[in-house]
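A selection of the complex's chains, in situ.
Chain IDs A and B follow the sequence of writing; residue 1 opens each chain.
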Amino acid sequence: MSFVSPGTILVLGGARSGKSRFAEKLVADCGLERHYVATGRAWDEEMRDRIAQHRADRGDLWTTHEEPLDLVDCLSSIDSEGRAILVDCLTLWVTNLMMEELDMAAEFAALAEFLAGAKARIVLVSNEVGLGIVPENRMARDFRDHAGRLHQMIAATAAEVYFVAAGLPLKMKG
Amino acid sequence: MSFVSPGTILVLGGARSGKSRFAEKLVADCGLERHYVATGRAWDEEMRDRIAQHRADRGDLWTTHEEPLDLVDCLSSIDSEGRAILVDCLTLWVTNLMMEELDMAAEFAALAEFLAGAKARIVLVSNEVGLGIVPENRMARDFRDHAGRLHQMIAATAAEVYFVAAGLPLKMKG
């Protein structure tokens, strides 16, 4: 991959690491018009609660978009100079793509290509999920592989990459 | 949260990462009277062996206290200038609180408030558990959430935060 994505920032972290809050701060601090792309599907009450809580925490300065699958299409429709877009999160998007049995490599390549040409500042949040014991079920192993490949692909061209733990960002790149 | 906890150090790490040994060295190096607060309950032989081994490894320079639940109460009774207290570890304390179905938010807030006013040097060890696949059972997910929230809360005001892997400390803050 030879292109660069000067407007792209990748924020990785574990569950409840404070990665979303850190990413929101990155967006807020850059002073652009704020857009939030939620990729999560509200499968159950637990998930609905989490989404509603996140939205309440963000407040009114954000325009929220919900897009579980056609992420590039959604981002394209918002993409514009003067805007900052927060995608929260890539791992939920990967989950949704797997559920629909879509072509992961093609979807990832399309996202990488979009990011390389994007006009907006784009901050992508994702869960690091590959640092535990190898999962016993195949789908979980495939998910780890997909997520890991996507992270590598985006990190390779991103302007900045952060790893967040306990709410503290560690700069990996940039 | 606007207060700071100038005497607090948080040491995060995975299983067998060397986090406890690093934390013990931090305490030993500061030259104060050493106190060790063990939060683990010896549920079974495996656990009893681990606790006994840890105690043998520490040696005679430490005063050991065992407190699975009332951590703030235990810390308050030891807290004094000229002392260093190692709490090992927060994740076992979280486990114990959950078993007793106590109010996690209230317990965490009380600990944070205590740390902000503590006179002793307090080093808290905790397991980072949020970097694997989402666990299938609800209790494990709740545990990850509680641990992550507690880490963020303590890291926000701590003087220093370390992430330990392979026995090597990475300074996240301080």
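Keep in mind that, in the parts below, a contact is a pair of C-beta atoms (placed from the backbone, for glycine too) under 8 Å apart; a residue touches a chain by one contact, two chains touch by 3 or more.
Since this is a predicted model, take the numbers as computed values, not measurements.
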For this session: Fill in the total copies of the single sequence across the complete complex, 2 being in place.
Result: 3
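The criterion applied here is as follows: only the chains that are shown with their structure count from here on.
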Exercise. Tell me, which parts of chain A touch chain B in their complex?
Worked result: 13-18, 46, 128-133, 135, 140, 143-144, 165-168, 170
Exercise. In the complex of these two chains, what residues of chain B are touching chain A?
Worked result: 10, 12, 14, 128-134, 138, 141, 144-145, 147-149, 151-152, 154-156, 161, 163, 170, 172-173
